[in-house]
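This report refers to the structure that appears directly beneath it.
One chain of protein is taken out of this complex; the other chains stay put.
Labels for the chains are A and B, by order of writing; each one numbers its residues from 1.
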Amino acid sequence: MKSQFRHRYWNHINGWLLVLPAVFMISMFTHYPIITTLYHSFFSTGTAAHPAKFIGLENYSYLLKDEIFWKVLSNNFLYSVCTVPISIAIALGMALLVNRNIKGLSLIRMSFFSPTILPMIAVANIWLFFYTPGYGLFDQILRAFGGNSHNWLGNLHTALFCLIVMAIWKQSGFFMIFYLAALQQISPELKEAGVAEGAGSWYYFRRVTFPLLMPTTLFVAINAVIESFILVDHLVVMTKGGPNNATSLLLYYIYETAFSFWDSSYAATLTVVLVLILAVITVIQFTTMEKQIHYQ
Amino acid sequence: MDVITLKDVDKIWGNFQALNHVNFQCKEGQLLALLGPSGCGKSTTLRLIAGLETPTSGTIEIKGKDVTFLPPAKRNISMVFQNYALFPHLTVKENILFGLKARKVPVTERRKRLANAVDLLGLSTLLDRKPAHLSGGQRQRVALGRAIVAQSSICLMDEPLSNLDAKLRQEMRQEIRSLQQRLDMTMIYVTHDQVEAMTMADEIILIKDGNIEQHGTAEDLYNRPETIFAAKFIGSPPMNILSPDANLMKAFSSMLPDGITPESHRIGVRPEDIQISENRGINVEIETIEYLGADTMIGCRFGEQRITMTVKGKNRLHIGDHITLDWKPDHIHLFDAQSGRRLKNI
Partner (left out) sequence: MRSWDNGTQKTLETIGAWMLGILWLIPIVFSFWSAFHPAKFTTNFDLFAPLTIENFIRALSCAPFPRYLMNTFILVTLILAAQFVLCTLAAYGFVRFDFFGKDILFALVLLQLMIMPETLLVENYRIIKSLGLLDTITGIGIPYMASAFGIFLLRQSFKTIPKELVEAAQIEGVSSLGILWKVYVPLSKPIYIAYGLVSVSYHWNEFLWPLVITSSVNTRPLTVGLAIFAAPETGVDWSVIMAATVMTTAPLLVAFILFQRQFVQSFMHLGIK
């Protein structure tokens, strides 16, 4: 019977029709590129004169020998290792400071959060000026106290750390919000119980608040790590990866390889590495989230 | 005329049989109650009639047309939900007119029906409020209003009064019944409250575990319950179901046919049919006395069994007293102990 048929497949037809446009778009710009990236990494870069040809794992063996790649990778890890814990610690501190009834609370909160609203490129410009040797803001201050001017961003040893400081400034306020949300979920009764037991502030924080915030910390940490791999806007205006690749990060290297050196097949290879790193991070995220759920 | 017909309807969820071979008809202009304990399948039956679920097998007909697989919108019915299902973001007026706008009923007609419903239900001061600012009873009326303006001749009600307090329930019961009669609606009314069913319905279908226990008028169910379950479900306090032990048989064997045994029979007698007697009857000891104002419920014991009776007003009995209980032969209900079914002998 016609209506019976229609009824039986109603769910399926409707469901698919509704979901298809979005899923198609996502596939086209996420799933499909992942596959073609992998595919292209096995081919050389083609031009009109010399079409691409299959070269197997040649790109990968080149990758393993590429000093710049290893430099970039180690930079990225150093960058992550420095920005993530410090941002989180500051964010937590901010949240604790702001999570109470002090005067001017909303202004302070706004101040902490404001870097989040700015584009990284604007932040980069401002801090580029700060770091400018001689008349940049930091050097102006230093010289006022009798110090010397420094080539902050031009110095192999300080360049990356300058970027790290800037990134911490930009991110901390954003992570503060998550901690704020989590802190407000902690029942105030716990604090009262703690006070009744004679627990001091620090003790209480260490034994009660911080463990309760662990899920948030994990969430924020994962996001921060991912962010440290994919946000490279500042490199484009501040250092262009220099001096001598001292500040280059993986995605920037990919961008350079693809759009400055026009070596798209090597860029594809590098992208595969980036995708793998992100995949590993996500797997870690899921497994720790699972453990959290079981723990609670 | 039969307006709604269910033929051999089954509903199975995975391994669970919610409805088993349900057959019944509902006549036009009738208020039919689907009565039963939680989980018996009465709401499922209603939802099948509404079209919110489809039967695993069997057919459903509305006004002679097979609607088994027809979506709810095409069945021309209205429904009132247990939790009223009012749209929180719309005002009372918008809630009531929701369906009419969806069906593109012309504006003048909409206004007319709205005015009519508002008049019938006393909603004129509430039209611009949102559901969050209404009391339970007011929300109930709005849900009714929405059902009335649809002007479909069939109205389905899913335990509409269960979220209201006792006094309000009584008021609304009367209001709904009078509304149904005035507008000549065919109404199928699901409830677990036997008082509602008894006072409102033209016919009652008692459902147990997906099967129809009994289908009849309130009088049928009260005077001639077909099963022990029906006997205990209807009437408050419920009928006493007693095993014909030695004590009972000594007192009442003259009223009973031969061959009554405790293994294969049960005797039923309603508390309100029991009197305290001077001479004949069964000797019992009083265990509890509950004074309700108009009646007093007396719980007694004989041997291993308990029996409850009601007397009018207050009296001078005390716990521990020994009294004799008696009743008339035609107040005895005889049931088969294994199947629970009524035996035709009395």
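Everything that follows uses one rule, which is that a contact is a pair of C-beta atoms (placed from the backbone, for glycine too) under 8 Å apart; a residue touches a chain by one contact, two chains touch by 3 or more.
All values derive from a computational prediction rather than experimental measurement.
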{"item": "Identified contact with the non-displayed chain, of B:Lys27, B:His89, B:His133 or B:Lys250", "value": "B:His89"}
{"item": "Residue among A:Val98, A:Ile164, A:Leu213 or A:Ala246 that touches the chain left out of view", "value": "A:Val98"}
{"item": "Touching the absent chain when the full complex is considered, from A:Phe42, A:Trp152 or A:Phe174", "value": "A:Phe174"}
{"item": "Residues in chain A touching the chain absent from view", "value": "11-19, 21-34, 36-37, 40, 94, 97-98, 100, 102-104, 106-123, 125-130, 132, 135, 137, 140, 169, 173-174, 177-178, 180-182, 185, 198, 200-203, 216, 219, 226, 230, 232-233, 236-237, 251, 254-255, 258-259, 264, 267-268, 271, 274-275, 278-279, 281-282"}
{"item": "For chain B, the residues touching the chain missing from this view", "value": "50-52, 71-73, 77-79, 81-83, 85, 87-89, 98-99, 102-103, 146, 150"}
